[in-house]
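Every protein chain but one is kept in place in this view of the complex.
Going by the order they are written in, the chains are A, B and C; count residues from 1 in each one.
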Amino acid sequence: MDFTYDEEQQALREAVRGLVGKAYSDFENRRRAVAEDPGFDEQLWGRLAEMGILGLPFREEDGGSGAGPVEVAIVAEELGRVIAPEPYLASVVLAGGMVAAAGTAEQRAEVLGALSAGECVLGWAHAEPGASGAARWSATAAAVTASGSGTEWTLSGVKEPVVAGARADRLVVSAALPDGGTGLFLVDPAGPSVTRAGYPTHDGGRAARVGLDEAPAVPLGEPGADLTATIAVVLDIGRVMACAEALGAMDVALASTTDYLRNRKQFGVPLSTFQALTFRAADMYVSLELARSVTTWATMVVAAGRPEQVADAAARAALQTSRAGRHLGQEAIQLHGGIGMTAEYAVGSYTSRLTALDHLLGDGDHHLRRLASTVGEHGEVDPLP
Amino acid sequence: MDFTYDEEQQALREAVRGLVGKAYSDFENRRRAVAEDPGFDEQLWGRLAEMGILGLPFREEDGGSGAGPVEVAIVAEELGRVIAPEPYLASVVLAGGMVAAAGTAEQRAEVLGALSAGECVLGWAHAEPGASGAARWSATAAAVTASGSGTEWTLSGVKEPVVAGARADRLVVSAALPDGGTGLFLVDPAGPSVTRAGYPTHDGGRAARVGLDEAPAVPLGEPGADLTATIAVVLDIGRVMACAEALGAMDVALASTTDYLRNRKQFGVPLSTFQALTFRAADMYVSLELARSVTTWATMVVAAGRPEQVADAAARAALQTSRAGRHLGQEAIQLHGGIGMTAEYAVGSYTSRLTALDHLLGDGDHHLRRLASTVGEHGEVDPLP
Amino acid sequence: MQLELSPEDAAFRDEMRTFFTTEIPQEIRDTVAERRELTKEQIVESQRLMNQHGLAVPHWPVEWGGQDWSQLRRHIWHEEMQRAAVPPPLAFNASMVGPVIATFGSQELKERFLPATANLDIWWSQGFSEPDAGSDLASLRTTAVRDGDEFVVNGQKTWTTLGQYGDWIFCLVRTDPEAKKQRGISFLLIDMTSPGVTVRPIELIDGGHEVNEVWFEDVRVPADQLVGELNHGWDYAKFLLGNERVGVAPVGATKRVLAAAKQYAGEQLADPLTAARFAELENELLALELTALRVAANSSDGKPHPASSVLKLKGTELQQAVSELVVDLAGPDSLASGAGEDSAIPWWSRRATPAYLNLRKASIYGGSNEIQRQIIAKTILGL
Partner (left out) sequence: MQLELSPEDAAFRDEMRTFFTTEIPQEIRDTVAERRELTKEQIVESQRLMNQHGLAVPHWPVEWGGQDWSQLRRHIWHEEMQRAAVPPPLAFNASMVGPVIATFGSQELKERFLPATANLDIWWSQGFSEPDAGSDLASLRTTAVRDGDEFVVNGQKTWTTLGQYGDWIFCLVRTDPEAKKQRGISFLLIDMTSPGVTVRPIELIDGGHEVNEVWFEDVRVPADQLVGELNHGWDYAKFLLGNERVGVAPVGATKRVLAAAKQYAGEQLADPLTAARFAELENELLALELTALRVAANSSDGKPHPASSVLKLKGTELQQAVSELVVDLAGPDSLASGAGEDSAIPWWSRRATPAYLNLRKASIYGGSNEIQRQIIAKTILGL
């Protein structure tokens, strides 16, 4: 068991930090980027492609650079540090991950090649509006249904919210299959039977309602095959990467808070004079480090290629990170006071992004329920396999 | 709706505070009293009887003084302030309350008369060892069974822990009836078919294992009648009074903590200089006041004689007080530091007593489960009837 | 000790309930219930309707439109108003500047301002906080220099809630720069249409624009708009902030949101963890409401009870916790905050996160929860 990054990984981190830091370390740049559609910096997206970041998780024969989950997590964490609005998680990790896991060699080469080259933004159209209870954050689809056979398929129904759905050049859509189960389909959103209504999300991103009315769709992989298990694994990997992104955001939210406590004066002295505040910052640090440990471990579980453990590890990372994200997000604003409430100042946007990440793929209680349901099936939890 | 005590109630409070304060405000006196069996001050018990405190809740025709729940709660709170080890809650409120609610006029006059006069300590033998899940803290009995008919009954089984069970002159015992349901019985613990093994409890009190081997027993009220509903109401009243006792204990635990923070010096200054500590004392105060509000309200609900609302009110008071008792009990020791861990210093004994009260008749989560199961049946909770 | 309301108080409650649910337009109440933003016109309409019935400023002196109510009745009025999703009278008018003028102002100031203030003919803004004077309010720097019959005001105020609607602003200004902090501060009423006043909106993290910065550049203010005595403004501010905390625990409104959340929850309410979360919050809200009633019962002398800090502290915590619960009920739908009416996602899910983010302010504004803990530790616990 080894928690240290090797030199290549550290170099990757520095490269990404340099690139996105140049783009967004001035928070005004981020405000500008999110103010207008598509809600991110297309040029930066291109540079990420050039650097090989967009193709990072994909096999070289699919047009990617064949790196592993640890590398993807490094990227996610760095994007989180500047709360970069680029749809990396939705487009590369989720939509791209689905294509990589379910697509035929030909589909992979075509779609992932274009994605990796920055020529195609993928949308992951999976969430269904008003889903409740067990249907939320699940690996199945119900509100969008597929019909057809062979390579001739159409989809009907509504997906929402679809992150980057209005900007996306192609959509990966999950749909209920005629004979049960859930399939994955490629859909051209420019077609006449697809309607898209895009809007900003609270974290500065973009999402859309995507209406499908017998929209032509190409099944990923073997037509008609139930891909629920595949979707579940990719979602779990996405959860771990969302945690990594949250780690970066929490780290900066804490640093911003401690900077503020050191520099802001009230009653003639720096806020750091007030022990009630510094102790709360210490508690934030504790939450952050615990979340970091579980998320890093979960990344290693993904990397170790043990699919049977990935679901458990993802749930554990997501639970810990959900709790930590709320704690840090809420306290960061509170310890800043009024300034933390303003859109001009960065810290509130970090809280907003943490809230979005928390609810994108399953919040803490969702994962707690899952873990609680199996708590009687083992004695101790042993992180060493 | 009126939260103020009238003059008579205030006089009662002062009288009780004077009496038990004289006995126990020097904490060494309490340590002495709990060091040896029966674990309390028999003379003080006699003086409580003389003052009419032991007969407070009972009708005058039963030998009591016919006061109401508000008065009993005042007594409980004052006993809690000095964590008096006298078995008031078990003997008067619970065992006495069962006799008052279920006994015939003759039984009431005999038993409650002797109880009120201080001539008879009653034991409430209801808890059953190893009870789990829904059986815990319920109003029914299972491990002790009754057989017989008319006035000829015997009980068999084990009750434990029975508070003051070794000292008790008479036991009120719950038992499963032959035809289902739960009955209440008076048992003479001196009889040969009753075995008692007494021991100290962590809070300085006493409890016992009571073994019954076809022990002769007199049914309270109509022989063979299912008294589950009666037991439930008296238990709920007991819960509210346990909350009142906890209020007194929490109040003093907080006062002791603030005194300590003011007087104890570390690093050359009083602890009250450290904001992280004073803020935690403030949070303790918030918990205490919220618990006080709900408990006082629940006492009024009992006094208003609305049995259908008592169960709900008792659960609400118990939930709030359980949370508050843990918060205050734990923080009181922590803010005292090492000295709070010692038996010579009072504050740890307050924590111990709060822990006992919390688990005697149902802890916070127990009541939360009950409240959660009906949360969908109403919109808002309205404290004004 | 008495659980029941007296028959008179029960009748009063019914009367309030009827008034608020029948006299205030449904459209306004729906806006509040759905946590949408009220227009200025809606706020004004609602307050004027209340004022017509003597219900806008019940805690003012009777001669200026107040009611000679017990604290319990004030509490009932406040709770029924929230329960019916009626926007409360504008706090800057009803709870802040009004009582200050009524208590410390000259007869002339009272006649000039109180009726218009009660009826929201004047919309007041609050000019207390400054960029470098937040919790440490007394370090404020905006100056007012006497020049003949006028004061000349220079400086900057911030966090001016709804300042974009303001007709007038009541300000704390430094009138004696030599005096120590709290001394040397005066309480001045300023017409916001005066030359030299600039209002700039501040965007908040939920995308709303409810607070503002206000600049004063050589603004000339007639000296008769000084309230009370020169350099005694700090006393009036303390009086005002004490008032502000009374009724500041939004118990009724939070209860209403929690009850609505049960509807939102639908089948999720069958999940034991979710149900337990509701039950725990509901119990804490009950405890808070009962504490508010106890405080009301014990502050019949009209002074703010020190336990009002408990209400502010716990009240805002619960308000925030309920808003967090709603986000969790919305789940993935909560992302769709910017979706329009054509969205397939229910409106409450779309409002969930902006409301949650916006309410982070509740524990900061109006005396942060740290300040409340300080008050409890110092005033109540003697620490």
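Just so we're on the same page, a contact is a pair of C-beta atoms (placed from the backbone, for glycine too) under 8 Å apart; a residue touches a chain by one contact, two chains touch by 3 or more.
Keep in mind the model is a prediction, meaning the values are calculated, not measured.
Undergrad: Among A:158, A:291, A:347 or A:360, which residue is in touch with the absent chain?
TA: A:291
Undergrad: From the listed residues B:13, B:59, B:306 or B:326, report the one that touches the chain absent from this view.
TA: B:326
Undergrad: Can you say which of C:25, C:272, C:340 or C:382 touches the chain missing from this structure?
TA: For the chain that is not drawn, the touching residue is C:272.
Undergrad: Contact with the hidden chain only, please: which chain C residues?
TA: 271-273, 276
Undergrad: For chain A, enumerate the residues touching the unshown chain of the complex.
TA: 1-6, 9, 70, 254, 258, 261-262, 272, 275, 278-279, 281-283, 285-286, 289-294, 296-297, 299-301, 303-304, 316, 319-320, 368-369, 371-373, 375-376, 379-381, 383-385
Undergrad: Considering the whole complex, not just the chains shown, which residues of chain B touch the missing one?
TA: Its contact residues with the unshown chain are 127, 129-133, 136-137, 158, 160-161, 163, 197, 199-203, 205, 207, 209, 265-268, 274, 276-277, 326, 330, 333-334, 337-338, 340-344, 348-349, 351-352, 355-356, 359-361, 363, 365-366, 368-369.
Going forward, only the chains that are shown with their structure count from here on.
Undergrad: Centroid from C-alpha atoms only, then distance chain B to chain C, rounded to Å. What do you get?
TA: About 42 Å, centre to centre.
Undergrad: With centres defined as the mean C-alpha position, give me the chain A-chain B separation in Å.
TA: 53
Undergrad: For chain A, jot down the residues that touch at least 2 other chains.
TA: 274, 276-277
Undergrad: Send over the residues of chain C in touch with two or more other chains.
TA: Correct list: 270, 370, 373.
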